[in-house]
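Right, I'll just put the structure down here and ask away after.
With one protein chain withheld, the remaining protein chains of the complex are depicted in position.
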Amino acid sequence: MSAYLLRRILQIAPTLVLITLLVFGLLQVTGGDPIAIMLGPSATNELIEQVRHELELDQPAYVRYPRWLWRVMHGDLGKSIRTRRPVAHMILARVQTTVTLAVSATLFSVLVGVTTGVYAAARRGAPASYAVGVAAIVGASVPNYFLALVLMVILGVQLRLVPIAAFSIDVLREPQALVNLIMPTIALGAGYTALLSRITRASVLEVLGQDYVRSARAKGLAELVVIGRHVLRNALLPVVTQVAINAVYLLGGSVLIETIFALSGIGSLLVESIIARDLPIVQGITLVVGLLFILANLLTDLLYSLLDPRIRYA
Amino acid sequence: MRSAAASGAASIAAVAPRLGGSPAWRRIGRRPPVVAGAAILALLLLAAALAPLIAPHDPIEQSLGPGLTPPGRAFVLGLDSLGRDVASRIVYGSRISLLVGSIAVSIALTGGLLLGVLSGFYRGLADTLLMRVTDAVFSFPPVLLAMALMAALGANIRNVMIALGIVYTPRYIRLVRVGVLAASEQEYVAAARAAGAGDGRLLLRHVLPNILGPVVVQTSFSFGEAIIAEAALSFLGIGTQPPTPSWGLILSDAREYLAQAAWYPATVGGVLFLVVLAINLVGDGLRDALDPRSA
Partner (left out) sequence: MAGGDTEGAGSDRPTRFTRRRLLSRAARLGASAAVLASAGDRLGLPDLIPQADAAAATPKRGGTLRFGLPNEPLTLSGTMTGGDQGLGIVMSSIYDTLCVTDYTTNSPKPGLAVSWTRKDPTTWIVKMRQGVQFHKNYGEVTAEDAVFTINTTIEKKHTGVFAWQSVKGAEVMDRHTFAIHLTRAYQPLPLTALGSVGGNVISKKAFEEMGREKFERNPVGAGPFEFKEWKEGSEIVLTRFEKYWQKGLPYLDRIDFKIVKDHFVRQNLLKTRGLDVIFTLQYKDVEEMRQTPGIAVHSVPGQTFDFIAFNPKDPIVGNRLVRRAVATAINRNAIVSDVYYGQAVPTNIPTPKGFVGYTSKVWYPYGGDVARARQLLKEAGYPNGVSFPIIVSDKLQLRRELEIISGQLARAGIKVEIQGLDLGTFNARFFGPDVTKKNFRAALRDIAIVSPDPDSTVYWFHHKGTTGWVGFESAQIDGLLDDARAEPSSQKRDQLYKQLFDVIIPEATYIYTAHANYISASRSNVRNWVQLPTSIARYTGVWLDR
């Protein structure tokens, strides 16, 4: 196992380097000058050049990139061009919001998606099962930003059931902030919930058709017991194993959701930084997202080996 | 099966497409939701093709009447804030969406086929390198990557298509590569090769038919995703530029009037939703038919 882990970690490094290289290259092509953007219209050329020199931006990219990489290897993500604050601080201040949102949306999706999926499979043919199917395909087809707006207008402005802007979703420190999470969670999680529901349904149906399930039924076991004991464990394998990776993918959707619900997470920070060409932040976030993804991947593999006795890593 | 979108990639394992044999098509035809989806898509295609004929007004002509005139007899879907006919804008917008969807997917498909075949057939350093790049791209949420690309390329509709094309390419690379690898291991391929069949012939006769199913399924989902992504980018102001009547732009304008004229965002959002729904329905149908082992 540990040898496998080590191998995986060794594989991670080049991928991460490649990610940052891609982003670095990308932002070179943009041509946007972060300093001119930061200093605004009244800056003199002299001043712009001076700041550029200070921030080492007058060096060519092939000099700056290795330098940056070297510092990162020593734990220094550099400083933001715009705020001149350490990138690590800026990301740390916001990562909790984004992770909370992603975790919450994932929990919601798993809970709702798996339940409805199992239900739809167990009651195959019933009207309720059909409704779940419809809801699932509808959920998968609504753009999340549109859903967010609809939710906000109906739940927040018209009915005033939930606050329309979250500000804080630090539910660990302020349990009452939980209510703030409702709308962003639904908006972000809807698509994934739908997907999970459909995967679960299909997966359960497939397992239900297997011989051992038929024999369990033949033994006269109650349907619930059959599903609980024999079906779920096997059917949910593909579901469970994808959870961590999908949580990371939710970061993408969270860009729009964070903006709409006035949440300050790394998604909105990234958008701002792309617009301001604040390269150190963009790279820092890329690195963090990349790392999260790779960790999620690793976690998935481990989960898989735990849940599926057929797979063992040497 | 990394996300809803990339899910097609997981279906690579399915090796038995029955495209030629036609039971696939018959199975699709028997499912009403799929038929409904196909009907909506057909309608969309028709609208796009005949836009100048069926649109009641010029989509960018302003001040046809007072801003935000609700739907009524004169203007079926009302007027937007600048007094432009919403119905005409949506009809013309269908052209943009279809264009973006098809070009983006074509770019991804072409790139994916070329690179995937290169990678799968010839292996070696190129393969390793390519797979690393593919991994790198995969480990970044597609929307964010598209945004970064848009920042690099500059915001206009052509670049939206290029950016989305690039973002979707790795999916096809993987799909094709695995298909090629799987086929190469088949005995009959080895036999064919031994019999002196060239690479091109192998590709056409043995590899492509095997991966056609998953590729078709992936294409349908990527197409829907591209339409949503174009709308999202335009919604953020870094996609298609006004006054082009892109659905994303219309929606982002409509959003401003949620309080004053809820019918406006509801109409545009509804159309966008309906089309994506239709694509997903058809995609599901295709997957069930061509790729029965994946959900």
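By written order: A and B. Residues from 1 in each chain.
Basically, a contact is a pair of C-beta atoms (placed from the backbone, for glycine too) under 8 Å apart; a residue touches a chain by one contact, two chains touch by 3 or more.
Remember, it's a predicted structure, so these values are computed and weren't measured experimentally.
S.K.: Of A:85, A:214 or A:233, which residue touches the hidden chain?
M.R.: Considering the complete complex, A:85 is the one touching the chain left out.
S.K.: Which of B:155, B:182 or B:212 sits in contact with the chain that's absent?
M.R.: Checking each option in B:155, B:182 or B:212, the one touching the absent chain turns out to be B:155.
S.K.: Quickly run down the residues of chain B that touch the omitted chain.
M.R.: 60, 62-63, 67, 81-82, 151, 154-156, 236-238, 241-243, 255-260
S.K.: Name every residue on chain A in touch with the hidden partner chain.
M.R.: Those residues of chain A that touch the unshown chain are 30-34, 36-48, 50-51, 54, 82-85, 89-90, 93-94, 97, 149, 152, 156-157, 160, 163-165, 167-168, 259-262, 264-265, 268-269, 274-277.
Rule of thumb we're sticking to: only the chains that are shown with their structure count from here on.
S.K.: Cα centroid separation between chain A and chain B, in whole Å?
M.R.: Here chain A and chain B have centroids separated by 22 Å.
S.K.: How about chain B: which of its residues touch chain A in the complex?
M.R.: Result: residues 1-4, 7, 33, 132-133, 135-137, 139-144, 147-149, 151-153, 224, 228, 231-232, 235-236, 251, 255, 258-259, 262, 265, 269, 272-273, 276-277, 280-281, 284, 295 of chain B touch chain A.
S.K.: Spell out the part of chain A that touches chain B in their complex, as residue ranges.
M.R.: Chain A reaches chain B through residues 14-15, 18-19, 22-23, 26-27, 29-30, 32, 137-138, 140-143, 145-146, 149-150, 153, 157, 191-192, 194-195, 198-199, 201-203, 206, 238, 242, 245-246, 248-253, 255-256, 267, 270-271, 274-275, 277, 282, 286, 289-290, 293-294, 297.
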